[in-house]
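All protein chains of the complex are present and in place, except for one that has been dropped.
And then chain A:
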Amino acid sequence: MRKITMRTALMEALNEEMERDDTTVLFGEDVGKFGGINAVTKGLYEKFGGTRVFDTPIAEPTIVAAAVGMAITGNARPIPELQFGDFVGIAFDEVFNKMGKWRFMHGGQMEMPVTLRLPIGIAGGAGPEHSQSPQALFMHGPGLQIVIPSTPYDAKGLLKTAIRDNNAVLFFEHKVLYDMKGEVPEEEYLIPFGKADIKKEGDDVTIIATALQVHTALEAAEELSAKGIEVEVVDPRTLAPLDMETILQSVKKTGRVLIVHEEPKTGGSGAEIAAQIQERALFDLSAPIKRLGSPDVPIAQSIYLEQFYTPSKEQIITAVDELMEY
């Protein structure tokens, strides 16, 4: 099968969906002629014109609020982008209180087909306000679906689903993954929300990982396998809805769980996942659930210090070894 980067996969999804549905409209800072600072929207302006693909002023609350306004008319399907996912903080009210709640607050009379794209993650000295992974904040926000792909295949299929969905989607893209290649078929496919993917099967330990950490976990899994420990790597792919069934099946098999993400450990998505596992499968566990996340301090600007934030292969191996001692 052909291999393409996640950037190309996302670009294909945008292209196909914008072709398919002419109520789609894409906007954000530098997404037009420039093609986006991550080059994900290249060519769309030329193809779909300046009304459906446009550069906005630097005004994140207005970007999200305008998307909400477009969506509730029932006549537009907006795909806004914030240049960095961290900037969701600037538009917090618009995301948390408006996008997530508008439909419910008004008795379900309107739909919210918004796909907000948010590039995230530590990616080389971008500092405390351009490197974060804020997705867990929104697990606490009803009305928001949270997508976080780890491969080009997942990214494409999930983005297409997101755009067609009639509810709000926060689509988190780890910046380091943009250049990562993976198999993507030529034929069209969609990936439903709420379906975790088992990236590697194993009987000894379940590792639940998202985004870049899926790859770190897979690297660790390879080394562990050489030592005779078979881990199962589960990628939830969407944090909301969360596929607890797949996770619980894996836990039943292994009895040992490690959750790894780049989000800060405290209050990260792993906290919710761990809580649900112990609520529903405590007696399947033969060891306490372990979590690895970034430290609970702001991300330093220094490229040297940055390496101490991202969970490493070594940390994963150590954590798995500890789980195996039970």
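By our rule, contacts are C-beta pairs under 8 Å (C-beta built on N, C-alpha and C of every residue); 3 or more make two chains touch, one makes a residue touch a chain; residues count from 1.
Just so it is clear, contacts and distances are computed from a predicted model.
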item	value
Name per UniProt, for the chain absent here [options: "Thiolase domain-containing protein", "Phosphate ABC transporter ATP-binding protein", "Pyruvate dehydrogenase E1 component alpha subunit" or "Peptide/nickel transport system permease protein"]	"Pyruvate dehydrogenase E1 component alpha subunit"
Residue of A:Gly69, A:Gly125 or A:Gly194 touching the missing chain in the full complex	A:Gly125
Selected residue (touches chain absent from view) among A:Met105, A:Ala275 or A:Leu305	A:Leu305
Candidates A:Asp30, A:Glu230 or A:Glu272 - the one touching the absent chain	A:Asp30
Chain not shown, touching residues in chain A	29-30, 33-34, 37, 55-59, 61-62, 86-87, 89-90, 124-130, 295, 297-298, 300-305, 308-309
